[in-house]
Each structure stands twice: as C-alpha cells, then as structure tokens.
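Of the protein chains in this complex, one is absent; all others appear in place.
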Amino acid sequence: MLRVDLNADMGESFGAYRLGEDEELMRYVTSANIACGMHAGDPLVMARTVALAAKAGVAVGAHPGYPDLQGFGRRPLGMSPEEVEAFVMYQVGALWAFCRAAGVPLRHVKAHGALYNQAAHDPALADAIARAVARVDDSLVLVGLAGSELLRAGRRAGLRVASEVFADRGYNPDGSLVPRGRPGALIHDPDAVAARVLRMVREGRVTASDGSDLEVRADTVCFHGDTPGAAGLVRHVRDQLARAGVTVAPLSDWV
Amino acid sequence: MLRVDLNADMGESFGAYRLGEDEELMRYVTSANIACGMHAGDPLVMARTVALAAKAGVAVGAHPGYPDLQGFGRRPLGMSPEEVEAFVMYQVGALWAFCRAAGVPLRHVKAHGALYNQAAHDPALADAIARAVARVDDSLVLVGLAGSELLRAGRRAGLRVASEVFADRGYNPDGSLVPRGRPGALIHDPDAVAARVLRMVREGRVTASDGSDLEVRADTVCFHGDTPGAAGLVRHVRDQLARAGVTVAPLSDWV
Amino acid sequence: MLRVDLNADMGESFGAYRLGEDEELMRYVTSANIACGMHAGDPLVMARTVALAAKAGVAVGAHPGYPDLQGFGRRPLGMSPEEVEAFVMYQVGALWAFCRAAGVPLRHVKAHGALYNQAAHDPALADAIARAVARVDDSLVLVGLAGSELLRAGRRAGLRVASEVFADRGYNPDGSLVPRGRPGALIHDPDAVAARVLRMVREGRVTASDGSDLEVRADTVCFHGDTPGAAGLVRHVRDQLARAGVTVAPLSDWV
Partner (left out) sequence: MLRVDLNADMGESFGAYRLGEDEELMRYVTSANIACGMHAGDPLVMARTVALAAKAGVAVGAHPGYPDLQGFGRRPLGMSPEEVEAFVMYQVGALWAFCRAAGVPLRHVKAHGALYNQAAHDPALADAIARAVARVDDSLVLVGLAGSELLRAGRRAGLRVASEVFADRGYNPDGSLVPRGRPGALIHDPDAVAARVLRMVREGRVTASDGSDLEVRADTVCFHGDTPGAAGLVRHVRDQLARAGVTVAPLSDWV
C-alpha cells in the first residue's frame, strides 16, 4: 500500500501578529508542525493551534527553531550542540503540555528554518536534535530533509524517521532545494505539483533542475502555509493522491 | 508522624549571568522549584539544574513566572486568565521535558514572584494556574501561600495542594508577609528561624508582627537561594527538625 | 487661524510579521508615531518607516511602549517611574538615530497603549515620561490624551504639549473613551467622523455618549492604522478640514 503524509508549518502567529491560514490548512493536511514560541508562536497561539488540530483530527508535531523571533528562525545562530539539544528539548516539552491539555498525543518533531537547514548537513547539530527528541520521548517520529544528516542522526538515536520532500520547490541534482529567487525555485502549477508528488511517492524520483532524475524518498510532503492559496493546493494534491490510490495518513501510524 | 518539605527556588541563572548557589542548596532542601525560562533560567540552565536535583535526590518542581526577564518576574503584568493558563502550561511542559531526559518525575508546581503574589488574592488568576497544572498533569502538587486563593483554586481543580510558609520572613496578623524593607521583614537569627519553623510544623502557629498568634499550615518551607548563607540556614533548620523528630520529605510523597 | 495635526501609529511590523498600511497612511497624515522596538517594530522596520515618512514629508515622532512585544504593549506592567523614565529615554534615543540617518528631525513623542493610558491618570508615571522626554530633548512636543495628567506633567517639565483626540471613538461624559466592545465605542460613518473632528477643532467640543457636550482641546487627531480603510478615512477628514478652512500641519510647527 502506498502511503504519504501531508504536513504544514502552523501556529506561527505571535501576539497581535497574524500569520498563515491555519484553519483552512487544517482541513487538508494530515500533520501540523506547530511553532513552539522561539522563532514564532506564543503559548496562547500554541494552545489554540493544538485545539484546532485536535478538532480536525490532524496529527500534532513540534516545530522547534532558533530563539530568534525577529529573524523568524531563518538566520543561522552559532549555538553549540549542547545548547541546541537543550533548546529543542525545551520546545518539545512546551508543546507536549498543550497536547496533554487537549487530550491528543504529540507525534513528531520537525526542526524549523535555519536549524532544519543546518542539521541537514552538520552531523553534530543533527545528533543534538535527535538526542533531544529521543531523550524526551523515543516514540516520536523525527522529520528531516530527504537524504539529510538529520535522518541518519535520528536512526542513530533509535528514532523512527520520516523523509520530507517539498511539493512546490525545485530540486538541484544533489537533492538540495533550488534557492528562492532563482529560476525554477517554485513550481506554481497545481497539476505539476501534484504530478511531482505522485511520482515521488510512487517511484521515489523527482526531476531535478537540470532535467536529470533524482532519487528521493517521500514519507511526508511539506506545504507552506504562508503561500497564498496554500490550502487549495494541498486539497488538489490530496485529491490527486486519492485518485491514484495513495493513502494519506499521519506519520506515526505507519513509519 | 510530623512531616515537612524544605524548598528553594533554583535554576535562576541565565546565559552568562549567574545567580544563586544551587549546588550548595541541593544538599539540604527536599524540593527544588526550577525556573522555566520566562522570568529566569534558560534551557541550558534548566537541563543542568534538573540534572543537579536528580543527582542529589531532590524533588523537581516547575517554577513558572511572568514572561519578564528584565523584571525577574517581580512586576505585575496585566495578563488575562486565559493567557496565564497558557503561559503556565508552556513552562510546566518545558520543564517536564528535562525531567523526562533526566529520568526523574516532575512533582510540583509553584508560581514565581508577582504571579504567585497576585494568585494569592485573585481567584481568577488562581483558577487559571490551577487549571493549567491540572490539564497538563493532575498528579502534580500545587504549592501556594498558606491560606491563599491559590490553594482553594488547586482544590477546586482536583489537585493535591501544599501550603507554603517562609522560614525567615515576618508575618502580618492577616497572614501576609511583612514587606521587605519594613522592620521585622526578615529574621536573621538561624535559631529563631528554626524555632519558628518547628512551631509552624508542630502547632500550626507562628508569632505575627504584632505579637499575636497566627494559624498557618506548613507543608513546605521556602528558603531564598539568593540570601547569602542560605545553604547554611537550611542545614541548620533541617538539623533542628531532625532533632525534634520531624521528617523532611518531598511533598508528592505525602500530601 | 485654525490648525490641527493628523497622526497615526506606524512602524508596528516586526520581523516577518506585517501590520498596518503605513504606505497608504503616509499620504494623508501630518505626523507619524513610530514604534521603537519594545511593544512593536524592530530596527529594520524603524529605518524603513522613518525613510517613508521622510519621503512623504510627514513629521516623525517616537512611540515608546512597555517592553512587551507579545502583548503589543497593551497590558499594564508594574514598572517603577524610574524604570519608565529609562525605558522611554532608550526608545526615544533609538528612534532619534534613524531620524539623524534620514536627515529629518525628531519632532514629538507619544506613549503607546497601556503606558499612554496609565500616564493619563497616574501623575508619577506621567512625570516619568515627561522627564524622560525633556532630558533627551526639550524641544520635543509631548502628545497626551486631552485633559490628561500627561499633559500637565509635560508642562511641569517645560515641554510643549499637544492634546490628542480620537477621530472615530466615542467619548464618555468624563472625557474618557467608550471602551471597545461597548455601544458607541466606534463611529463608522466617515461624514460623522469628519463632522466631530471639525467641531472639536473649531469649537473645542464633542458630543459625549450621553448626548451632553464635552469640552475637549484638539491639537492632534489620532487615526488607527490597523482599522481597515484607515487611509481613506484620514483622506476624507483631511478634505473636509481643508474645505472648512482648517490648516493641517505637524505639531512642532505651531504648538
């Protein structure tokens, strides 16, 4: 049976500041990565977003990032692995509390922004994240970029891991994403996005920016909630997956 | 059997800033209230302080406060009960993660500073704190000022509660503390402190500032780690309690 | 000659978070109160907002608030007058730097949110704000609620002061604003808003919520940038003022 998870980052509002269209997205994704108050989100936003996910039956994951609200966690910060480990544990625990209060399990952890990107290449950072997750709850699924150091670190730590792909982003031949702003960075046509996702799920392949085929494992597909029309895109992909006989389901049920 | 818990606030360092003498205090208290990163503490400090408590066999509690590091959580902040509930849940969860990692249970929750003081009198704030604790883990003991609204709120929420007294502080006849800076606010003589604690534990009474007797229940006695010589004071009180046949033990074992 | 200033709070975005429609509003107001990074705004937003004001020929003022980004400066915070004084000086100085860089003068200071509201009634807080402004630059105009303690404090500190009214808010008979959420709190009809402003400027009177006439001095009229359609409303009021022969001009030119 072919299965895949559809995820989106959520709960990125902060105080009076609104970001994303979480309510719409909750209708179509199977997993929500919820910001934990360091790069985005605050306790009230977390409580509301977990409640929203619980109501929608969407699996809740923690989305820890660097403590850099002003930079939205997108700027590398020179933290030691020991610091990263402690900061990830802190954020996972904070989100866990809201899950307990809402009566839903915490299912997965996916790092955010610069932390995610650095952990894809830096084994020490990757180990720090994996260790943090394993020490808090070794039944959690660790999500990382397909082919990344983070997935290897997760396996080393004894965690179940999930390989993430991006629905609407172009890939370089080496598996990295085409940087935003470059030609081919974003794929706008919903049918093209759905076709790429389907091929990644069925064949484990995607066409890279140079036309070559790239092997890529797709356990979970990321959608960006801050893209206008994101909810519609997720629905379209989900419909096409259903039509092709692919089951969409939260990671912790099957990875 | 007469029993009492001896507690101190710990883990109040932050980044490069050192505060308190946690290592010394850990040798004599039975419970540590560990700051959760909002009024003091940071994830690294939390990890280290929980490890210290685990090693010393001291019971770990969460010490949530207002998100006001610059004011050390001592300034009232006009948060709604809904906000307070979410902020307490967040902090309790964050500390819980470090307990999991260290393999020790989280045992109690004690609010800090202005939040503690306001919750002693404000039933809505008190209910918000109690609800936060109960929703995250209803086996946690909620610590509050002896005779306060917070204890009533804890009982309403179905929690075990512990009545806190202060070892080295003077009491007004109404049960409130003599404000710092006023005559009689602080009791400096270790023997006098020990005698007061012993009487509170054995008779449920303490001499108030006007010489009258005040009824006060003492489940746990607070010591201030930022007082120079705090560790010596705790040891002295603990010795005197032992000599008088009073058992010192963490709250969750017996309240 | 009848004169009035039209002001709006601006520069309230933060990092990735966007708030307000500053570019539109800059076309119609005469003064911009720019957030200083404590309740909203960040250095990059401040630089851009000052540049926007400079280009539009709008007078720049500092808009200091409590250090409470998550609460957007709307929650009272128990700061001492000494603390308030230092925090206002800090924020005024920070904005001054961007004015220097943009080659425009800093003209006025208007406190934000809870700080503004508390300083309307609390003489010690009001004096702290006024003293902070006077000590940094005694040529700055201090803006405060019409009839408030803050204006009295400004005069005591030797500052020029400006009495602020609200264009689209209902007034209680005592001069306070009808709280949001109550009937009559907001006036939605642009013609009614313009008529009220005109009467405040010409007669120094406004109709209160009970139908009585309230004396109110209107040096500057506040518009809320987060109201949808705010720019259109300011333009309409400005047109009506022009038609009635009232000059709109920044405060420091004439108060």
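Quick notes on this one:
Should a chain be cited, it is by its letter among A, B and C, assigned in written order, with residues numbered from 1 in that chain.
Everything that follows uses one rule, which is that a contact is a pair of C-beta atoms (placed from the backbone, for glycine too) under 8 Å apart; a residue touches a chain by one contact, two chains touch by 3 or more.
Here the structure is a predicted model, which is why all the values come from computation and not from measurement.
The chain that is not displayed touches the following shown chains in the complete assembly: A, B, C. Among C:E82, C:D191, C:D210 or C:D226, only C:E82 touches the chain that is left out of the view.
Touch with the chain that is not drawn comes from one residue among A:Q70, A:S176, A:T207 or A:T247, which is A:Q70. Checked against the full complex, the candidates C:R100, C:H121 or C:R155 give a single residue touching the omitted chain, namely C:R100. Taking the complete complex into account, residues 14-17, 19, 40, 42, 69-72, 74 of chain B touch the chain not shown.
Residues of chain C that touch the chain left out of view are 37, 42-44, 46-47, 82-83, 85-87, 89-98, 100-101, 132, 135-137.
Summarising the interface, chain A meets the missing chain with residues 67-68, 70-71, 75-79, 114.
Basically, only the chains that are shown with their structure count from here on.
Looking at the partners of chain A and chain B together, the chains they share are C. Annotation: 39 Å between the Cα-based centres of chain A and chain B. Spacing of chain B relative to chain C, judged by their CA centroids, is 43 angstrom.
Across the assembly, chain B contributes no residue in contact with two or more other chains.
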